[in-house]
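Then we have chain A:
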Amino acid sequence: MTEPINPWLIIGGVLAGLLTVAPGLIWLERRLLALWQDRYGPNRAGPFGVLIVLADTIKLFFKEDWIPPFADKPVFVIAPAIVAITVLMSFVIVPFAPGVIVVDLNIGILFFLAMSSMGAYSIILGGWASNNKYALLGAMRGAAQLISYEVFMGLSLMGVVLITGSFSLQDIVMAQKDMWYVVPQFIGFVTFLIAGIAETHRLPFDIPEAESELIAGFHSEYSGMKFGLFFVGEYLGITLISAIVVCLFFGGWLGPDFLPPLLWFVIKTFAFIALFILLRASMPRPRYDQLMEFGWKILLPLTLLNLIVTAAIVLVRSGAELNFKF
Partner candidate 1 sequence: MKELLWLIPFLPFAGAFILITTGSRLSKKMVPVIGAGSVGLSALVTLLIGYNFISTSSASFHFTAWQWIDIAGLSPAFAFHLDPLSLIFIFVITFVGFLIHIYSAEFMADDDGYARFFAYLNLFVCSMLILVLADNLVLLYFGWEGVGLCSYLLIGFWYTEEKNGYAARKAFIVTRVGDTAMAIGLFMLFQNFHTLNIQEIAAQAPQLWVTGSNTALIIALLLLGGAVGKSAQLPLQTWLPDAMAGPSPVSALIHAATMVTAGVYLIARTHVIFELAPIAMLVVGIIGAATLVIAGFAALTQFDLKRVLAYSTISQIGYMFLALGVGAWSAAIFHFMIHAFFKALLFLAAGAVIMALHHEHDMFKMGGLKKKLPVIYWTFLIGAASLAALPIVTAGFYSKDQILWLTLAGENGNIWFFLMALLGAFVTSIYTFRMLFLTFFGKEKTHVSHVPGRGMNIPLLVLAGLSTLAGFIELPHSFGHLTIFSDFLSPVLPAVKVQEDFESIEWMIQLIAAGVAISGVYVAQMFYVIKPELSDELKSSAADLHKFWFSGWGFDGLYNFLFVRPFVFLASINKNDIIDKFYDGLVALANLFNRIFSFTQSGILRWYIMGIVIGGILLLSLGLING
Partner candidate 2 sequence: MQITFYIAGAIAVLSTMMVITRFNIIHALLYLVVSFLALATVFFILGAPFAAALEIIIYAGAIVVLIIFVIMMLNLKAEAVDEEKRWLTPQVWIGPAILSIILLGELIYIISSMETTGSIAQMVDAKAVGKSLYGEYILGVELSGMLLMAGIVGAYHLGRQKKKVIHRFLEDVEE
């Protein structure tokens, strides 16, 4: 390992990188959607329409920052900030490359889970503060969905934690030198990916905001930069989930030597971002009860089974005597 890099430098780098990536994703998503849906997409401003992002941002900045008079003002303002804060906080524990990590917490994954559970507040509070029945419905759906999927999101990760024997993402990445965990933990990977999509309430699990039923759900009343924060938060969430999936199941920065580790990490992450966008382009939205049923009746037993089998295999391979002391 080289000299430790100055943590402030890393913080600044990560923040700058993410804040660049988020608007970039807006453009990317539109282009890719257009590609898959066999249409042009944004292609006027700048090369390949890249400057549409700038135009959008300027538009959001100059929109009237309107707060509905019937809303609960303080909560209404706080809600969009929460999502951005929690997602950005989660990036603290992501190892981008050897040594390029803000804090190597020994409870890394737990921290990620804690932050993602905090993220639920943005939806709930935003929906509640709007004092609008569609927003409230969206918030309630969001609350139920996030609580439910959080459960097996955590559980699906535990298989990886079991094999590695650590919560630290850095340790987990290092442990995948020989084999990516996607092979032994395929079920874990699939369930985590589904739970991750649900946690970021992306299509097809965008039940809280379902445009066609709830008129954008929890953020119907939001406009201007507050809406922009939700918007950015969503894309940051996609990035975060992709990064975590890469770290946990696809070896993180590990890769053949012809590319630097950071680049490997970025490539893998973008692959998953593309997958997210592909899902949006191709999947229909399930009904609310179908979503809950799918979660509790299929995913939860599956993750539990995965956890038990993994634990048993780990126990047998570690050669521990199977005499339990009570």
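Basically, contacts are C-beta pairs under 8 Å (C-beta built on N, C-alpha and C of every residue); 3 or more make two chains touch, one makes a residue touch a chain; residues count from 1.
How were these candidates chosen? In short, all candidates are chains of the complex that A comes from, given by their letters.
As the structure is a computational prediction, the values presented were derived from the model and not from experiment.
Chemist: Given that all of 1 or 2 sit in the same complex as chain A, name the one that actually touches it.
Modeler: 2
Chemist: Sort out for me which residues of chain A touch candidate 2 in the complex.
Modeler: Residues of chain A touching candidate 2: 72, 74-75, 78, 105-107, 110-111, 113-114, 117-118, 120-121, 124-125, 128-129, 136, 139-140, 143-144, 146-147, 150, 154, 165, 167, 324-326.
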